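The other protein chains are all here in position, but one chain of the complex has been omitted.
For reference, chains read A, B and C in written order, and residue numbers begin at 1 within each chain.
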Amino acid sequence: MTIFEQRESNIRAYSRVYPVTFKSAKNARQTDENGKVYIDFFAGAGVLNFGHNNANMIAAMIDYMQNDGVLHSLDMQTTAKAEFMQTFEEVILKPRNMPHKIQFMGPTGTNAVEAAMKLARRATGRQEILAFSKGFHGMTLGALAATANAYFRNAAGVPLNHVRHEAFGCSTPCAGCNQGCGLENIDHIRARYKDPSSGLEAPAAILLETIQAEGGVNVASKQWLQGIAALAKELGALLIVDEIQVGCGRTGSYFSFDDMGISPDIVCMAKGIGGVGTPMAMNLVHPDIDKLWSPGEHTGTFRGQNLSFVAGKVALDYFRHGDLMENVKKKHDVVEQHLMPLLHADKSLQLRGKGLIFGLDMGDGERAAAVVSECFNKGLIIAACGTGGRVLKIIPPLTIPVSDLIEGLDTLISAINSVMEEAA
Amino acid sequence: MTIFEQRESNIRAYSRVYPVTFKSAKNARQTDENGKVYIDFFAGAGVLNFGHNNANMIAAMIDYMQNDGVLHSLDMQTTAKAEFMQTFEEVILKPRNMPHKIQFMGPTGTNAVEAAMKLARRATGRQEILAFSKGFHGMTLGALAATANAYFRNAAGVPLNHVRHEAFGCSTPCAGCNQGCGLENIDHIRARYKDPSSGLEAPAAILLETIQAEGGVNVASKQWLQGIAALAKELGALLIVDEIQVGCGRTGSYFSFDDMGISPDIVCMAKGIGGVGTPMAMNLVHPDIDKLWSPGEHTGTFRGQNLSFVAGKVALDYFRHGDLMENVKKKHDVVEQHLMPLLHADKSLQLRGKGLIFGLDMGDGERAAAVVSECFNKGLIIAACGTGGRVLKIIPPLTIPVSDLIEGLDTLISAINSVMEEAA
Amino acid sequence: MTIFEQRESNIRAYSRVYPVTFKSAKNARQTDENGKVYIDFFAGAGVLNFGHNNANMIAAMIDYMQNDGVLHSLDMQTTAKAEFMQTFEEVILKPRNMPHKIQFMGPTGTNAVEAAMKLARRATGRQEILAFSKGFHGMTLGALAATANAYFRNAAGVPLNHVRHEAFGCSTPCAGCNQGCGLENIDHIRARYKDPSSGLEAPAAILLETIQAEGGVNVASKQWLQGIAALAKELGALLIVDEIQVGCGRTGSYFSFDDMGISPDIVCMAKGIGGVGTPMAMNLVHPDIDKLWSPGEHTGTFRGQNLSFVAGKVALDYFRHGDLMENVKKKHDVVEQHLMPLLHADKSLQLRGKGLIFGLDMGDGERAAAVVSECFNKGLIIAACGTGGRVLKIIPPLTIPVSDLIEGLDTLISAINSVMEEAA
Partner (left out) sequence: MTIFEQRESNIRAYSRVYPVTFKSAKNARQTDENGKVYIDFFAGAGVLNFGHNNANMIAAMIDYMQNDGVLHSLDMQTTAKAEFMQTFEEVILKPRNMPHKIQFMGPTGTNAVEAAMKLARRATGRQEILAFSKGFHGMTLGALAATANAYFRNAAGVPLNHVRHEAFGCSTPCAGCNQGCGLENIDHIRARYKDPSSGLEAPAAILLETIQAEGGVNVASKQWLQGIAALAKELGALLIVDEIQVGCGRTGSYFSFDDMGISPDIVCMAKGIGGVGTPMAMNLVHPDIDKLWSPGEHTGTFRGQNLSFVAGKVALDYFRHGDLMENVKKKHDVVEQHLMPLLHADKSLQLRGKGLIFGLDMGDGERAAAVVSECFNKGLIIAACGTGGRVLKIIPPLTIPVSDLIEGLDTLISAINSVMEEAA
């Protein structure tokens, strides 16, 4: 019996899907303790945009440590933090004319969402947040109320109040879905919010992902996003964009909303922001809103993650010029073209995505699980998402070599074919 | 204007108290970018029990990184995680006959508390948690409901339900406090819970710190802890001990409850568990309770913090033999003896503490703030806690050299004298 | 200054709209202390279906009192209660094959709704109730959560949880409304409830009025009601029909849902059920649900209102044969025909209704208020309802003489014309 079987909590999950012990990793490849190598289409659930053990980041971190750089600093000022913030301002905020302040909190996405919800409630004096079907925003009680999935919600043990869910504005609705995801739904929502007899409270904020990653790679249309942004403005509600999984270049530009014509009041970031997989979370907050915080009202021990600042600064260098984003677009086309024959052969399959996040909707959770398992046997790490786990999520490191990408896609296709044949 | 003034959120707090930029740190000393050196009586709010940039830990981390060890792994199995868990079992759990399972979650204390609360609610089918005045358990909505401080609670923006607060069982009540902290209060609480007409719901859990750190270094008496543990058992409630700030050797033994004669169902850990200040959180959960988790019900991207596993394993080595804990006891006496004349001179001051956590109650928040500021000028980092910030908290690294400890204490005494004279 | 000005609470409302003191009343006429007579198109907000001081009821009540019949009895058994229940069974339940049990509670509609919500929650183990925009269900905290109007909701002072509101299925949507009241909305609601990732909890019950009276006389279509009933069944939710204002013959049959092809699990009754205006409330509860009550779990001092049983029994006699209901239909036509020219002349007006409940939508609350005031001056009592009070509600006693009905309608038309002319 391994130490994991002996002592790790029953709640462990990925270790059941990938039942090996990993020893090392480099860019888009992981190696287990027996030396077997896996191509990684999962990237730590969207964290490792710049690959495992990115050489520049590792070098910077080692250098920092060898010079006894401050590792832990709460929200004190450190040189590493200053350099990260200066780079973030220079590379990301200034070119977009974003006046946003940077808020650090406990280094997990859910902490970022909780902080954003608190501030939206303070800014408006309202309590309800409008969130969307299939949205995923975290596991702590405030963020969990916004997370749509019943499996997670059922674990709360208390009612999840003060969030209202409406249908998400998928540009390509999932097969069998009839939740009313179109633009006319925004009109209905508006009409109800504006009617003082509708039973709805005006929202403090509208909270959304532009692409729902965990929810099944549901891509909102630009019109829907703009409609929602306009609605938020009209209702005096904040617009909060949860960029935790799809920001940091995942969609082919730094922010997933860069070309959407919307201006979020708060942007929640985590996962990829720390570069190499060390924890970090931060919110970008419009200064008019940010000034409503009093010092220390939302604290957290691990706010000042200097190794994440060091590696995260290196990550930002990728966005000084357009190469990585160009590559993402090329790799996007590689994926699409490679999977095309499969989609033509089986019309029940649906491919959704943008940049280097794709969802291959298998229509059925069991089938998807079988493919995940078969892929793993064949040396590809891929995970399922969406309702009932029916969608295979393809999110390799953005830095994956094209040859690895193609090898992984071939493995995926072969696994799907095996599963299909077996089922037939 | 610095980048912090330009771009960091208004919520920043410690950077206002210590308005310099830190460049490096080693054991109990921090150096700012101008070369000024500070003795550290704060240890990252109780994270850096083993000192800044502990040499063994840094060496192990660099070695791990140079070998491309897996850095980010969610809850997959890695060699670093296996080694940490094996060491934890061997050094901590087995010697205490603790059958507990280890659960990893988002790497912040608040996530650990949220997971514990969820599980307690599931295990009992109840909703209410009994927590205590002056307790601090985190900032996310579930944990925040258990945190007593109104400043933090007011930021929620929604009601904080499903937690009831009663008076904490301080062994030395703060001056002016009359909240009913004695043992007879446990009898009253019991009587009310047992009366079906009291309006109280049976609790899912009793959640406590054995020493309330943020709350002002309030040390519970052994009898009170045992009384509460007995009460929990009688009511069918879980006992959850939040060891986040006072575990990992802070009080002179690994767990603060080691010599208290209580057996918690869940122990929440964070801060010091990762050794060097990289984030990590984990719960120890009795297997009878742990088995109620279904896989993945409480997830989190940064569950598998391998650098924290690597450094945390080195930290555990300190507990293979008794040297560090012996030293903590000696340093405890140093602090006590050094501050004795001060306490004799001014009867309004009160010193509370155990191991290397002390609270010097100044009776007044303004006076305490003045001392913090004066200390900082004189080269000592110390922070205030407790209601209105009236308590100076002395929590240096456990590894602080005695000479640094004495130098810091001298600075503290000198700062207090300055502040007192000025006031006189 | 009158005693009302001196001592009645600032919350008084109708006494501001009708600022006289009423001395006596008979059938559809009220007389103030100065002898001025008013035709009553309001009927005590739908209570006085059988007219003020209905002679048969008064006679029965006086007889009962002269024989020292029990007036107050909580839920003990009395002869008056037995006779009421027997008559209700014979005249109402048996002919419809309704197996429902009769539950009495505190004698207000809101108490009836609260009891129904409790039982639905128990029966399903769920918490959320699905209610509808513009619905009105009462003022106490549980029922208030289902009431849609923000003016009432704002008075709660605490969040109103555990109820979700969706668009109501008006057969004739109000001008300017775009809330999505059509049948396809039921499909969207169903799809969302069935998706475990929608963020919606399965409802304990669907709670609705077939005609929203306070909400502006919004008449649900038969298809929508059947769609909702089917949805409730599919979701394992109870169907609760709030008949408080539109039951007891108001729509031309005893229950407003008699010809709708739906079978409610719980029917909430109040207002007209006591016949002459003394308080009474009761729920009809399907026995499979009713048996989940334990004795005395939802009590109330005034459950056994014997004067209401006595008068209420006389009221039931009206339904032994079809005369009253025939008359209601004839009077319906009188109203419609009489108002037709007005509607043809001003296309902005809209008339909605069934039986003897009509809403004349003036499109604007100020205009409606002016008409109410002008009517009152001219000797007609009529009230406004709906969002912003823009709908004039015509609900005279069912027993109103046709001559009084026509006189009242003439007054109404004249008042509308005055107001219109003045505005022009």
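The working rule: contacts are C-beta pairs under 8 Å (C-beta built on N, C-alpha and C of every residue); 3 or more make two chains touch, one makes a residue touch a chain.
Small disclaimer: the values here were computed from a predicted structure and weren't measured.
Between the chain not shown and the residues C:K118, C:R190, C:K222 or C:K378, the one that touches is C:K118.
For the chain left out of this panel, the touching residue among C:N56, C:T79 or C:Q226 is C:T79. Contact between chain C and the unshown chain involves residues 2-4, 6-16, 18-26, 30, 33, 44-48, 52-53, 58, 61-62, 65-79, 81-82, 85-86, 88-89, 93, 101-111, 114-115, 117-118, 120-122, 127, 139-143, 145, 151-152, 154-158, 161-162, 204, 270-271, 276-279, 283, 285, 290-302, 305, 307.
Against the chain not displayed here, chain A makes contact via residues 158-159. Although one chain is not shown, part of chain B still touches it, namely residues 127, 131-135, 146-151, 153, 159, 161-165, 167, 177-180, 184-185, 187-188, 190-192, 195-201, 215-216, 386-388.
One rule holds in what follows: only the chains that are shown with their structure count from here on.
Each chain gets a centre from the mean of its Cα atoms; the one farthest from the centre of chain B is C. With centres taken as mean Cα positions, chain C sits 50 Å from chain A. Shown for chain C are the residues in touch with two or more other chains, namely 159.
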